[in-house]
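Up next, subunit A:
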Amino acid sequence: MYFDSVNAALTMEGHGAFVWSAYVITFLVLAFMLVQPLLRGRRLARAIRAEQRRQAAELPAEGGGHAP
Partner candidate 1 sequence: MTQLLKLQDVGLERGVRQLFTGVQLEVAAGELWQLVGSNGSGKTSLLRAVAGLARLGVQGSITCCPSMLFQGHLPGLKSALTCRENLLWHASGGVAIPLSGIDHALAEVGLVGYEDTVLGQLSAGQQRRVGLARLWLSKASLWLLDEPFTAIDVDGSAMLEQQLLRHCQNGGAVVFTSHQPTAVAGLRVLDLNQYAA
Partner candidate 2 sequence: MWAFIHKFGSPPWFFRFASTAVRWLLPVVIGALVFGAVWGLLYAPPDFRQGNSYRIIFIHVPSAVVALAGYYVMASAGLVSLVWKIKMADTAMRAVAPVGAALTFVALVTGAIWGKPTWGAWWVWDARITSMLILFFLYLGVIALFEAYDNKAAAAKACAVLSLVGTVNIPIIYKSVDWWYSLHQPASIKFTGETAIDASMLYPLLVMIAAFYGLFALLVLVNMRTELLATYRQSAWLRSELG
Partner candidate 3 sequence: MQPDLLKFLGFQAQRHLRGALRRPGDIVNPLVFFLMVVTLFPLGLGPDPDVLADLAPGIVWVVALLSSLLVSGRLFQSDFEDGTLEQLALAPHPLALSVLAEIASHWLLSGVVLALVSPVFALMLNMPGQAIPVLMASLLLGTLCLSLFGAIGAALTVGLRRGGVLLSLLIIPLTVPVLIFGTSAVREAVLGYDPGSWLALLGALSLVGLVVAPIAAAAGLRISLEA
């Protein structure tokens, strides 16, 4: 480790605010880019499964149901 203490790593001889904010912004943006489609995908998958179950429940009434 280059820095002696946590405090030194945070301040970075006066440049800490710049460096850390750059990293934080970058990781926030990229995390958003990752999480947003992942969540949307999970929501979609849940909706598709629910629809599937609904149809599976309806099918036997019409006769000749099949397991998904």
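A word on the picks: all candidates are chains of the complex that A comes from, given by their letters.
We adopt the following convention: a residue touches a chain if its C-beta (ideal position, glycine included) is under 8 Å from a C-beta of that chain, and two chains touch if they have at least 3 such contacts; residues count from 1.
Here the structure is a predicted model, which means the values were calculated and not measured.
A.B. asks: Spot the contact partner of subunit A in this complex among 1, 2 or 3.
C.D. replies: Touching partner of subunit A: 2.
A.B. asks: Help me check something: in the complex, which residues belonging to subunit A touch candidate 2?
C.D. replies: For this pair, the touching residues of subunit A are 1-3, 9, 12-16, 18-19, 21-23, 25-26, 29-30, 33-34, 37-38, 40-41, 44-45, 47-49, 51-52, 68.
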